[in-house]
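With one protein chain withheld, the remaining protein chains of the complex are depicted in position.
We just call them A, B and C in the order they show up, numbering each chain from 1.
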Amino acid sequence: MATWLVKRLAQGLVVIVLTTTITFFLIHAAPGEPFAGLLDDPRTTQQMRDAHRARYGLDRPLVVQYARFVASIGTGNLGESFTYHRPVADVLGDAIPRTLLLMGAAMLVGFAAGIALGTAQGARPGGWLDRITGSMAVLVASLPDFWLALLALLLFAATWRILPVSGFSDPTLSASAPLVVRAGDVLRHLTLPAGTLGLLVAAIVSRYQRAALIDVLPEPWLRTARAKGVPRHAVIFRHALRNALLPTITLGGLAVPALLGGAVFVEVTFAWQGMGSLAVQAVGDRDYPLVLAIVLLSSALVVAGAIVADVVHAIADPRQRHA
Amino acid sequence: MTTPTVVPGVLADPLLAVRRLTKYFPVQEGLFGRARGQVKAVDGVSLDVGHGETLGVVGESGCGKTTLGRAILRLVEPTSGDIRFDGVDVRALRGRALRTMRRSMQIIFQDPFSSLNPRMTIGATVREGLTVHRIAEGEAADRRVRQLLEEVGLRGEYASRYPHEFSGGQRQRVGIARALAVEPRFIVCDEPVSALDVSVQAQVINLLRDLQRDRGLAYLFIAHDLSVVEHMANRVAVMYLGRIVEFASSEALYREPLMPYTQALLSAVPVPDPVTKRQRIVLAGDVPSPANPPPGCVFHPRCHHPARDAACAAIVPPLEEKAPGHWVACIKQPPTAVPWDVQRQAGATHEPLRHLPVLAPQA
Amino acid sequence: MTSPADVLLRVTDLRTHFHLGGEVARAVDGVSFDIHAGETVGMVGESGCGKSVTALSLLRLVDPPGRIEPGSRIEFEGRDLLALDNEGIRRIRGNRIAMVFQEPMTALNPVFSIGDQVAEVARVHAGASRKAAWERAVEMLNLVGIPDPRERAKAYPHQLSGGMRQRVLIAMALVMNPSLLIADEPTTALDVTIQAQILELLASLQQKLGLAVLLITHDLGVVAEVTSRVLVMYGGQVVERAPVRELFANPRHPYTRGLLQAMPRLGDHRDRLAVIPGTVPPPTRWPSGCRFRDRCPYAWERCATEAPPEYPAGNGHGARCHLVDEPARDVALAAPVA
Partner (left out) sequence: MPDATPSSLAAFADTEPAPTTPGAPGRIAAVLRRDPAATVAAAVLLLIAAAAVFAPWIAPFDPALPLDVEARAQPPSSIHWLGTDPLTRDLLSRILFGARVSLGISFLAVLVATIVGTAWGALAGYVGGWVDRVLMSVVDAGLAIPRILLLLGIVAFWRTLSAPALVVVLGLTGWFGASRLVRAEVQAARRRDFAIAARASGASPARVLVRHVLPHAMTPMLVAATLGVGQVVVIEAGLAFLGYGVAAPAASWGNIIRDGREVLATAWWVSVFPGIALALTVLAINVLGDRLRAALGAPQLPAP
């Protein structure tokens, strides 16, 4: 297990290095200028441009820049943001927890609801519950995330005014307010973004869970269980579900890229100041170090998700545990 | 440990000569598995197949018989050893030369469902060899395909149909027609009837025998069903854990099996005759994992030979000629070239002893 | 012969049909037989003859679109199994009637230990505590000859060989001391030396526990070795029934004869095997009259127009063939060789 983990981590590292390298050269090969705001301004003199370039080392050959980039990452330094004029690590330090909170909440809601629904559907495929909720799940899974977010915004925040429109917390709330109050405030702000993302996750997970359950239903060992006189509910919930959860567990780890992608739109729509909205902003501003750092972090998250999925799957499946 | 190369039943003019053939597969188990050494699927097998004869290979699952067949055809790449077909060094062939050689050596598979491409008509399947080797083209090829289908007992019109429309037995006939298309001299029959029902199995067995008679084909007939092999084969090799443990003419092997494993195997075959009751040798335990075979004689942990002792776990028994043309790997069946004092040094307590339990029911 | 009071299972006119959008597959079509307490009955036939569907029907394990047709009767220990509600039949399964399936590699749930799976039977039917059930499981694993059962009970199916898994399935079947064991091709997937072990085990357990066994197989050799009475199935029907010696000595149905002649045997030096021409027709299209007639070397006009009933042939022997009715036609068509 230990050797496996080391090998897997090494593989993950290769992936992360590859993604960052590709992104690095992609960005630098692009025809635009960095510092979108400043350098695009026609009033900026050539001297100022050069000074800026020199300050951030952008006048060096690309290979040298890459070497410096790698070296600085090696020391844990992600560079300085062009737009915020702060270390990238600081900028991301605020954003990452928010994105993780959003993704975590969405996953929790989405997987709990999706597994429950998919199991109910798969236990009686073709039944009325399966047909009604199944069609709904296909419909929801077909809704574009940003549009669903807009609809939620329109209904809950603009029309019915029951939930806050945007942001991470109420800016008027004093920092000295009791923790419970502040936590409740964050939760209220979280409801719409996480609910939107969670709904989409639930729709996809339910389809997946349903298919996984239906996949195991013809297995001979289920017939054995019935022939033993095991009651129907135990056949489904004890014997079939235990096996049908295995692929869904894997899906949990592999869903990270999709969740991150969804988070971009949801964060932008609800002005949730996480990594996703930061990414859109950094790209618009051509903030090279920030973009690179976000790509680096995203791929690390993706790799971590895949490894966690493998480990959990291996623990849940005795065939792998004992091999 | 190296054992001297022993080739059972060397033929003066073999069609196929296999020497010390091995195929090792690396083992990696499970998600966290590391390479756990290797499975010696085929471990130093030597044999000759003569022109127009059938050499039977029997053994239980995991004994390496399928790998042996495929390694001979280089459908899996052998780890080491020597294969000569009609004097040509098969292992030295590359690319086009190897593909040309495939005209002479064919294979029939066990599973009639997976061995035909479901997206190709059976005509296209049979025709492929004709096209590849430029044997026939256009209308001539169509005619030949129809002819081949009729030869295996199918209607020529079936050429335009897809495999899913046929029964298992019919598909197996298509597989035979496919192999025959390139006019081979040698066919590896890998469990060709074990997936078929008894009545259909008889049809296919008869067909294979007719084809052999009419075309002078040589077969390497791999099967786990001892009765089928007895019916088909001139000579029989018994495999256990990647090795040949007994080799004899079909008649001698079934009349007087000398390897304790073969004895047990034969005694285990249920006989469709409720009147004759036989003494049965019921082996204890399972076949050991080929990834971790026992030392010495691979069969010794399950062996019932009365003289079995510690020497069996220490000495790899050489394949020896115990009677004319009858080769057996057992140091306890006399005569043996492993001297008694060598056996004693290895811990032997029982001298070799001819052991022949009463097995074969009288037909 | 045993008295009717000993009849453990009586199946009368069992018909299990599969309704496949427009077509009806009559997989089991009018099967009747008795099993007496403590005896071993063999059911033989090739794939598609309906023997496995018969077995599943006995425990009502046939899934839609399969359906046991009205008019079928399955009486077990005096109760009509087809009249029971779902809970009632569940209490029979694995308790009074147990079943062992063909595929030992896939018949066990891969994510539970074998001890768990054997113990589950005791928990479900006897309401045993977790601990008591586990003890019972260990006891049963010991009974079926699994070495070191207390340790092995914690193993998962993938850690066992095919033969060991089949032993586990047998252990599972016997937890509640059932009076009938249905074994559906229990050795087909096993190597011949392992098959011998399992058959030996089944025979000794049957002796020890006094249970009745319905052994379903395609292998006439297995039937000859372990059963006392045989039912030969073809086309969803029992075409011949007889005590085992009688069947092999004097087969009356041409299908049974064909099977016996088609199989190669040890020590048999025929140059060619006899064949039954053609293949089993699909269960949606049985021929009219006798279902075997288009493969039968004896068939004549009557076979096409009139479905043969089961004619008694004495000594508990019966065959669904007009030849029994018209013995004059049964001239030595010695070994029809194709």
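General remarks:
Rule of thumb we're sticking to: a residue touches a chain if its C-beta (ideal position, glycine included) is under 8 Å from a C-beta of that chain, and two chains touch if they have at least 3 such contacts.
No experiment lies behind these values; they were computed from the predicted model shown.
Within the set B:Tyr158, B:Phe247, B:Tyr261 or B:Trp327, the residue that contacts the chain not displayed is B:Tyr158. Considering C:Pro110, C:Pro243, C:Gly267 or C:Pro297, the position touching the chain not shown turns out to be C:Pro297 (whole complex). The residue from A:Ile73, A:Ala116, A:Val186 or A:Val283 that touches the chain not shown here is A:Val283.
Here the missing chain is touched by one residue of B:Val18, B:Leu73, B:Ala311 or B:Ala348, and it is B:Leu73. Residue positions on chain B in contact with the hidden chain: 70, 73, 75, 99-100, 102-103, 105-107, 109, 111, 114-120, 125, 128-129, 132-133, 153-155, 158, 160-162, 164-167, 170, 175, 178-179, 181-182, 203, in rising order.
The chain not displayed touches chain A at residues 11, 14-16, 18-19, 22-23, 26-27, 30-32, 138-139, 141-147, 150-151, 153-154, 158, 208, 211-212, 214-215, 247, 250-251, 254-255, 257-258, 260-261, 264-265, 268-269, 279-280, 283-284, 286, 291, 294-295, 298-299, 302-303.
The definition used in the following text is that only the chains that are shown with their structure count from here on.
Here the chain-to-chain distance from chain B to chain C, counted in touching steps, is 1. Taking each chain's centre as the mean of its CA atoms, A is the chain most distant from chain C.
Counting only residues that touch two or more partner chains, chain C has none. Per the touch definition, chain A reaches chain C in the complex via residues 219-232, 234, 239, 242-243, 246, 316-319, 322.
Partner chain B is touched in their complex by these residues of chain C: 46-47, 161, 163-164, 191-197, 199-200, 218-225, 244-245, 248-249, 258-260, 262-277, 279-280, 295, 338. Partner chain C is touched in their complex by these residues of chain B: 60-61, 167, 169-170, 197-203, 205-206, 209, 224, 226-228, 230-231, 254, 264-275, 280, 282-283, 286-287, 360-363.
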